[in-house]
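What follows is a set of notes on a single structure, which appears directly below.
Shown here: the complex without one of its protein chains, the others still in place.
Let's turn to chain A:
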Amino acid sequence: MQFWLHRLPALAGALAIASALFGTGASAQDRPNLTIAVNSLGSKMDPADTPLATELRVYGSVFDNLIRRDYKAESLDPSKGSILVPALATAWRRIDGRTVELDLRQGVKFHNGDEFTSDDVAFTFSSERIFGESAMLPSAKAFFGCWKPAEVVSRYKVRILSCETNPTIELKLAHYSAAIVNKRAYTTKGQAAFKRAPIGTGPLKFVEWKDGDHITFSAFDDYFGGRPTFNTITFREVPETAARVAGLVSGEFDLITQITPDQFATIEATTDLHVLPSLLDQMQQLWMVATEPVVADKRVRQALALSINRDAIVQSIWNGKTNVENQFQLPALGALYDQNRPGFKFDPDRARKLLKEAGYSGAPVTLRVLANYYVNGETVMQAIQAMWQAVGINAKLEIVENWSQAFAPGRAAVMGGCGFEFAAPEALGSCFFGNQSLTRQRGFPNGVPGLDALANKLATLDEDSRRGTFQGILDILSDEVPAFPLYRTPQFFAAKRSILWLPTADYRTDFRPDNLAFARAAN
């Protein structure tokens, strides 16, 4: 059910041809002004300050990273896993297991005219901003783990250091939290002012923010990746999905975000509009709270996983427009990915057998989901409730308002998400490994048996060893079932067909010249 994979190469090809034909030589007057309707503008634009998905969609092209993932190349050949390409760094190399040295691109300008140098990298990854005791953004430190402040080697050379062998440094450098900020703007204006008027090196240059209404960016014509193909981009906040769709159909908007499958027919009934899907590197999942007596026996948890018909959910609720992955792994993991892993197949007979063996006596199994948090979340949970009831489980559904309520005592299963923030098994760490993992907070106070010890073996650059370790981790997750995946989290955009643009597996929207072209003027 690889819905998007067969469409993206065609779109990517069209984009490449259009980029070549319509190119970047147009004057500002010839380039279109784009209006994009988003469900929320958010409240800040600092990529390391606990960004929300809605915020990343707005300012995703304001900043650049040292290294970036080439999602387009990945979509053309998924078997290659994550493909990292130069961005603000032109080359990089391993000094040792803990250190990566990067050569910085020269002649790159920030939006305020400053030249990009190693000082900006050092500030971005500094004690003052992230790693210190009283850092401005302590939450970002949790993502980088035991990284140390970046070391300046020369004006155009830096080193990124970790306190232990760390095979994921390059992948994390491509993450939105590692986007490079302008040191002078950040330190002179202060973090609070910077996040309302950010300065980066990307193709979008901040112009204006009217809170609750719009944010406008202009094309940054000195962008190192080429002259942007647009003149301005205005993000308009339109919270109501129907109003966004109406604005797209009426021609007020060129592109809209966050639509749901029930809107597809309306959009596709208009010949000059189309839906643009992408699957995020994230899975919708169910947490199992093993401290609740009713699911304390792992056979019951296995039965709950086996009694869900994921394909039926994907077909009926998502119109077939997402994928079911085999356990917590994605093709982006490359060599570590095992496409033959069985995963949790729908097997109600085996589920009933396991329930009988575990002595399940009909006690209520309460599942909770946050109201209006995940797209289709409540609908999916209602379907799961019915599937569980069909195998004899006394399933009760509770819709709650926040995470505190979701994990208050009395729950056996809670809908959640576990993202591959970077395409490596370590990305599952915050969910499953270590003393601070969510699993320990949610039903396994001593951790999942055997998991932490195995996860420690991931700290090596030997890929064969990492593959074996990761598959071992997945074996434990399949057996103990602290959580199980449902399907890949999709996101849907819609746009005028004249706009040749591709969403990616990242929340960030990419409006760089190689990912945005126009078959004809958009307005």
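Operating definition for what follows: contacts are C-beta pairs under 8 Å (C-beta built on N, C-alpha and C of every residue); 3 or more make two chains touch, one makes a residue touch a chain; residues count from 1.
The criterion applied here is as follows: contacts and distances are computed from a predicted model.
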Undepicted complex member, UniProt protein name, chosen from "Peptide/nickel transport system permease protein", "NADH-quinone oxidoreductase subunit I", "Sulfur carrier protein ThiS" or "Fluoride-specific ion channel FluC": "Peptide/nickel transport system permease protein"
Which of A:T117, A:Q191 or A:T460 contacts the chain that the document leaves out: A:Q191
Touch criterion as defined above, residue of A:L34, A:V238, A:A351 or A:A395 at the omitted chain: A:V238
Contact residue for the chain not shown (choose from A:S430, A:T469, A:T489 or A:T509): A:S430
Options A:G81, A:G200, A:G247 or A:P482, residue touching the unrepresented chain: A:G247
For chain A, residues in touch with the removed chain: 37, 40, 42-44, 50, 138-139, 141-142, 191-192, 195-196, 210-214, 236-240, 242-244, 246-247, 249-252, 401-405, 416, 430-431, 436-438
